[in-house]
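One protein chain is absent from this view; the other protein chains keep their places.
Read from first to last, the chains carry the letters A, B and C; within each, the first residue is number 1.
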Amino acid sequence: MNPIRKQRLYALVAILIGSLLATWLVISALSENMNLFYSPTEIKVAQLNENTLIRAGGMVKTGSIIKDTNSLNVVFTVTDYQNDLKINYEGILPDLFAENAGVVVRGNLNTDGSFKAIEVLAKHDENYMPPEVAKLMQEDS
Amino acid sequence: MHSSIFDSLSIILKRDLMIAFRRSSTYITPLIFFLIVVTFFPLALGPQESLLSSLAPGVIWIAALLASLLAVETIFSEDFRDGTLDDFFISLEPSFILVFAKVTIHWLITGLPILAASSIAAIILYLPLDSFIPMLLSLLLGTSFMSLLGALGAALALGKSAILSAIIVLPFSVPTLLMGTSVITSSLNNQDFSGFLMIMGAMLALGIPGLCLLTVEALLLNYE
Amino acid sequence: MIKKWLIEMGSPPLFYKWSTKTLPWLFISAILILGIGLSWGLLFAPTDYKQGDVYRILYIHVPSAILGQSIFMFMAFCGFINVIWRAKISGMMLKSAAPIGVSFTLLALVTGSIWGKPTWGTWWVWDARLTSTLILFFIYAALIGLHSTIEDKTKADRAVSILSIVGLAIIPVIKKSVDWWQTLHQPSTFTITSSPSMSPDMYQPLLLCLVGFYLFFALLLTLNLRNEILERERTRNWVKQLLGVSS
Partner (left out) sequence: MLPNLKVENLSCVRSDKSIFDDVSFDVLPGHNIEIIGSNGSGKTTLLRTLLGLITQDRGEIVWLDDAGKYHNYRTFECLYQGHQLGIKNLLTVFENLNITKHAKGMSQEDIYKHLERVGLSNVNELASNISVGQRKRIAMAKWLLKEFKIYFIDEPFSALDDTATLLIEKLIKELNVKGCSFVITGHRPSGIEATRVEI
């Protein structure tokens, strides 16, 4: 066979085998749980080390925000509607932080199972609408 | 034809390993560099055990990445200068297989020593013993990919400054860094880390043929 | 056959002549659509129920982020053609697109940062989208840096082409890996699968802005490419005739 064609054939075969192997590996990898971002349920299931810094997230539970009047301390509960996680935080909260809003907290677990956050970030959703529309939608629901 | 491919491969491996052993700096330099960088972290951050063990995955991986890119420029530069690189393209064997031999040698003289030194690094950074195996596995896959990537960088920057080849491939090493550290961090948190290893394996599976072929293209540019 | 077609279609003088004709139209449509889209979005679109007027930055942020990625894909496509068929014009296109792509990516990063401060409470977070965009910026920088170190332009084009192909393969991996790593950024406003979750009077100007940005890119690319062609072919007769230099 033409050596150039032969070289191309070898290259093609190598690429093909490589991509097949890669595809198989990726598919089996995706079936594993690979999140380093924990929901309250995952935190409960996983036996996490207290010192490891992790990110956790979920929705702020309605009526769970307790702000200390004298300091910047705040305690609130984050939920994924299955399990709750109590969060302690000292610092200024972002504007979008509110009940029923998504948050991401970074910090580590305390020995009592609560979470000590060193950073709180508010997540905002992809829904944009004028105030009137938002009001209407709220009345609907 | 098949036997002649293996002949060419074994000749390159034998020749280059012989040369590497006669010039011990080739495999000692990355090793020492790796250990020095790792040592700097406790010096700079303070010796608290909890802090260091939580930073260990990142520290080990950053040091490994930099160390494996340290000698990347030498993969082809000497062969290009003394004319032995010409043989890659004169012989009738597929050149990308010969490039793969060069990558293998680079891994043997940088990746393997780093792998060996990583155990020392893990001890001085208080990484728990349970995480040693995941660390070694992630470094095995990751440094191999870095050698492949480095070879392409070296081919593209052949004859240019030594640091250029490292700089142009650094942005592409991000997945390796993230996956590698995730493996160790997951094992620290008693989590399953096999998924990350599989992704690293997938990158390697695609990288071996893909990057070797692109490296051939890049090397040919230097003859124009 | 493809090679022959590419060489014929991609002949620099032909492209130059063809672009001279289309340039005014491109210019007018880009300025018009971008102007309408931006002023509609920034001045007349309604305020958001949650974020107020701050959200308006999205009319710049979203298109520039999309452009940053699209241009990279465009470059990798050019790179692929350049490596396989050695079409000269594709190398020049790649080179001309790079500075535009890096500018849009930078613009997306800066506007995102400005948007992040009031809404998230921080200028920068190590979130998946932000991190992968930052790495995209670094990859652009690597490509541009490599091009500048190789004196022979045709060689430089090919070298950058090779690297851009690697970039195309590795960007999905970066995106995916930083996704697993942590997440904060809101999901995409544009999706193929579902209707936009944005009110139509906010969505329409955004679409217009996006089209405007694409046209603006096409305009900049054409201008850049014309310069590149003139510079590289300055010794050729057709350029000398064009510029009125006697040969």
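Just so it is clear, a residue touches a chain if its C-beta (ideal position, glycine included) is under 8 Å from a C-beta of that chain, and two chains touch if they have at least 3 such contacts.
It should be emphasised that the depicted structure is a prediction, and the values quoted were computed from it without experimental measurement.
Listed here are the subunit B residues that touch the chain not shown: 4, 7-8, 11, 14-15, 18-19, 22-23, 81-84, 86-87, 89-92, 220, 223-224.
Interface residues of subunit A with the unshown chain, by the touch rule above, are 2-4.
Operating definition for what follows: only the chains that are shown with their structure count from here on.
Taken together, the touching pairs cover every possible pairing of the chains.
Rounded to a whole number, the gap between the C-alpha centres of subunit A and subunit B is 32 angstrom. For this pair, subunit A with subunit C, the centres built from the Cα atoms lie 30 Å apart. Within subunit A, contacts with two or more other chains are made by residues 34, 36.
Counting only residues that touch two or more partner chains, subunit C has 180-181. Contact residues on subunit A toward subunit B in their complex (touch as defined above): 3, 6-7, 10-11, 14-15, 17-19, 21-23, 25-26, 28-34, 36, 46-49, 51-54. For subunit B in complex with subunit A, the touching residues are 1, 50, 53-54, 92, 94-97, 182, 185-186, 188-192, 194-196, 198-199, 201-203, 205-210, 213. Subunit C meets subunit B in the complex at residues 83, 135, 138-139, 141-142, 145-146, 149-150, 152, 154-155, 158-159, 162-163, 165-167, 169-170, 173-174, 177-178, 180-181.
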